[in-house]
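To start, I am sharing the structure in question, which I have written as structure tokens.
Let's look at chain A:
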Amino acid sequence: MGPNLLANYGEAVSAILFCIGFTNLLLQTNLIKKIIGLNIMDSAIYLFLAEKGYIAGRAAPIVVDGVTSVEAYINPIPSGLVLTGIVVSVSVTALMLSLTIRLYLRYHTLDLDEISMQLKREGK
Partner candidate 1 sequence: MYLILSSIFFPILAGLFLLIRYRTPLPGEKRAIDRKALTTLTGIFLLITAALVAAALLHAKESFTLFYLTKTLPIYFRIDSVGRLFSMLAVIVLPCAGFFSFEYMKHEERESRYYGFYLLAFGVLNALCSAGNLITFYLFFELLTMTSMPLVLHSCSREAVMAGLKYLFYSLCGAYAALFGIYFLYQNCDSLAFTADGALRASSIAEHGGFLLVTAFVMLLGFGVKAGMFPMHAWLPTAHPVAPAPASAVLSAVIVKAGVLAIIRVLGMFGRDFLRGTWVQSVWISLTLVTVFMGSLLAYREPVLKKRLAYSTVSQLSYILFGLAVMQETAFTGALCHVLAHGFIKSSLFLCAGAIIYKTGKTRVEELRGIGKEMPLTMWCFTIASLGLIGIPPTGGFVSKWYLALGSLKSGMPVFDVLGPVILLVSALLTAGYLLPPVIHGFFPGADYDYGRLQKKEPCRLMTVPIFILTTASVFIGLFPDCVSGIIAAAFTGR
Partner candidate 2 sequence: MDFICNFPFFSILISLFSGTICSVLPAKAAKAVNRLVIAAVGLMSAVLLLYLLSTGESFIYWMGHFPAPWGNEIRAGVLEAGMALFFCVIMYLSMAGGAHKLPGEVVESKHSLYYILVNLLLSSLLALVYTNDMFTAYVFVEINTISACGLIMIRQVGRTIEAAVRYMIMSLLGSGLLLFGLCIMYDLTGHLLMSNIKESVALIMANGEYQIPLIVAVALMCIGLCIKSALFPFHSWLPDAYGYSTVSSAAILSSLVSKGYIFLLIKIIYRVIGFDIFNSTRIIDVLFVFGLMGMIFGSLSAIKENDIRRMIAFSSVAQIGYIYMGFGMGTQAGMVASIFHILSHAATKSLLFIAAIGLTDVSGGSRKFIDLTGAAYRNKWAGVAFTAGSLSMVGIPLFSGFISKLLFAQAAVQVEGKMLASLIVLGISTVLNAVYFMKTVIRIYTSEQDAPYRSITFRDRKGYTVVLVCSVLLNVILGVSSQPVVDMIGQGLAMFA
């Protein structure tokens, strides 16, 4: 267990980060903190992907000096996935932020539980 963890420290770190982000998104009551948690969670996954895609001692997969052998480059697909993932997470974050603004304008608080209490009091 120990040596494995040390050898794969990148994966371990990303898993820990993922857990941190996940718990934040789940348990924080403050909406902004939730969104930060979301971003940590997503970034952890991108870290994981990037870590897996990198092969030590190889170059970025851009052909400049005519070497077309597969052996020379790292795997480009994870990088592509990371890019796509970033686009998705940015749009989701934007949506969450806009929702947060709506709620804040209406209830003057960022605390989700507080908002629920107010809604209950409104009785609708």
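Regarding candidate selection, all candidates are chains of the complex that A comes from, given by their letters.
To be clear about the criterion, a residue touches a chain if its C-beta (ideal position, glycine included) is under 8 Å from a C-beta of that chain, and two chains touch if they have at least 3 such contacts; residues count from 1.
Bear in mind the structure is a predicted one, so any value in this text is a computation, not a measurement.
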Touching chain A here (same complex, options 1 or 2) is candidate 2
The answer for chain A against candidate 2 in the complex is residues 18, 21-22, 25-26, 31, 34, 38, 41-42, 44-45, 48-49, 52, 77-78, 81, 84-85, 88, 91-92, 95-96, 99-100, 102-103, 106-107, 112, 115-116, 118-119, 122, 124
